[in-house]
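Here we show just some of the chains, and they stay where they sit in the whole.
A, B, C and D are the chain letters, set down in written order, and residue numbers restart from 1 in every chain.
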Amino acid sequence: MSPAKHWKVYLSGEIHSDWREKIASGVEAAGLPITLTAPVTDHAASDDCGVRILGDEENDFWKDRKGSGLNAIRIRTLIKEADIVVVRFGEKYRQWNAAFDAGFAAALGKPLVTIHPAEFNHALKEVDAAANATAETPEQVVQILAYVIAGRLN
Amino acid sequence: MSPAKHWKVYLSGEIHSDWREKIASGVEAAGLPITLTAPVTDHAASDDCGVRILGDEENDFWKDRKGSGLNAIRIRTLIKEADIVVVRFGEKYRQWNAAFDAGFAAALGKPLVTIHPAEFNHALKEVDAAANATAETPEQVVQILAYVIAGRLN
Amino acid sequence: MSPAKHWKVYLSGEIHSDWREKIASGVEAAGLPITLTAPVTDHAASDDCGVRILGDEENDFWKDRKGSGLNAIRIRTLIKEADIVVVRFGEKYRQWNAAFDAGFAAALGKPLVTIHPAEFNHALKEVDAAANATAETPEQVVQILAYVIAGRLN
Amino acid sequence: MSPAKHWKVYLSGEIHSDWREKIASGVEAAGLPITLTAPVTDHAASDDCGVRILGDEENDFWKDRKGSGLNAIRIRTLIKEADIVVVRFGEKYRQWNAAFDAGFAAALGKPLVTIHPAEFNHALKEVDAAANATAETPEQVVQILAYVIAGRLN
């Protein structure tokens, strides 16, 4: 009789593995009413967008500023309207932007789910303490979504 | 000419009787434009979801923490977007989560309707004082919804 | 190409003349994309709803409390989601609820339009100072809506 | 050991009797840690302030606008930082600004206390339903403040 809620889930963080695709296919297989959103995950585009559109910079600091200004429009808008924010920390790089997004989401009172290898448990303790759940795999995230949204527990 | 508002009503509290079903069938019979939402009402699933998805815990305190972290994603999201929050206190159990939801909804400025037997009037006086109405039966809640939403008074 | 915004306009205040109907037919004639909302305007229903649904009261103060608790669910929900709040003060009665709604809307930052005879200008100066416009007739309100929403000025 | 909270109480509404003075002397006699605030209660000053400072107006509507613009600076600032807002409705005049203040305070989630003769109970039912308490006399308001702030009940 009533239209079911359609959920918005933002997938923040690591962009060098296929974890977003795994969640997307899991969500599709489960038939969950979810729109998945994400930052621009093309690394080169994300780095170069500012200068490509608005003109070159000699100083890399300002090149980065122009790019991150554009990326922030997308990221913050999507986080602000997300029902759930999932943040993945991968094995490589410092990934400060992932932690920044987690802090941003936490301050807005967004439900937060973190995904990372157990070896990062101690380094991420402040972030995990702000999260509703900490998973290790994309499959667990799909199960969380199926439970939270549809009440399904395998 | 204009699309009527579609209302969202969250039904919090007691999960051991069929009060939600009574409200649902009353709302359907009255043809009211309402989406009813609720927590996961399968008691076992609600208790076990955390460890089933995220791995066992030896200590029941942390088993409960894992589960309630997941349940909170659903509950808080649905309360935050509800137009009206209905909270029922049944005869059994302590039902602190029902009172917690009522306080949560009150702090967000959500219209609140409580349902409980008259014998709880004194114990629930702080909760009832935060409510727009206190009913004793699901049928009264349906009548409230019909009046508030459609202006109908039998 | 893009869907036009659909506006929500809440019509508060006087319930003993046909000003809401005049605005409704003006809006329809102008083909404006507006949903008009209002309190329950059946005076008897609005007075009696509480006791009819929730049981009689000996003391009229509490009879009124039960009713106004229900009416507040509708009124506040609709004001909170309105794009524009129109408040009319008629010739009769004290109409404190109209002024209360105006104050409520003002505190939420809602655009406010007042309608009243010029003779009330001084008595309503605080309310009018919080309004974007003060009109004397429903026809002016329709013209305001046509201008604000569609940019049309006759 | 710890500094006690100092409460701010805004007294809105009727300006033709000495109810504010009665509350002030009661608060002083009781030694309560309260700062009482109020609008400018000199009726002529409150009407004329705009044109006296900013220049005459031929049209009384704009004379009133100039004055109410200034009064609103004081009123809204003091209501926004009040812990408790008390609103009195007297026997005379329409007092729409009192009801406006009550609605403004309610939308901000301020605790509200109304004072008025019982004969206004029905006309003020929406306002009273938004209040934590409805009193008839200034003495009762002092007793409320003594209880709420100091836990004292005579």
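Just so we're on the same page, contacts are C-beta pairs under 8 Å (C-beta built on N, C-alpha and C of every residue); 3 or more make two chains touch, one makes a residue touch a chain.
None of the values given here were measured: they were computed from a predicted structure.
Because every chain is the same sequence, the assembly can be counted simply: 4 are drawn, and the full complex in the file has 8 copies.
Basically, only the chains that are shown with their structure count from here on.
Using the average of C-alpha coordinates as each chain's centre, A ends up farthest from subunit D. To find the repeat of B-C among C-D or A-B, check which pair has over half of the same contact pairs by residue number; it is A-B.
Annotation: 30 Å between the Cα-based centres of subunit A and subunit B. Averaged Cα coordinates give subunit C a centre that lies 25 Å from the centre of subunit D.
Not a single residue position of subunit B touches two or more of the other chains. Chain contact summary for the complex, subunit A toward subunit B: residues 1-5, 83-84, 111, 113, 131-135, 140, 143-144, 147-149, 151, 153-154.
The touching residues of subunit D, counted against subunit C in their complex, run 60-61, 64-65, 67-69, 71-72, 75, 89, 93-108, 118, 120-130, 134. Listed in rising order, the residues of subunit B touching subunit A in the complex are 6, 28, 34-37, 40-42, 45, 48-50, 52-54, 66, 69-70, 72-74, 76-78, 81.
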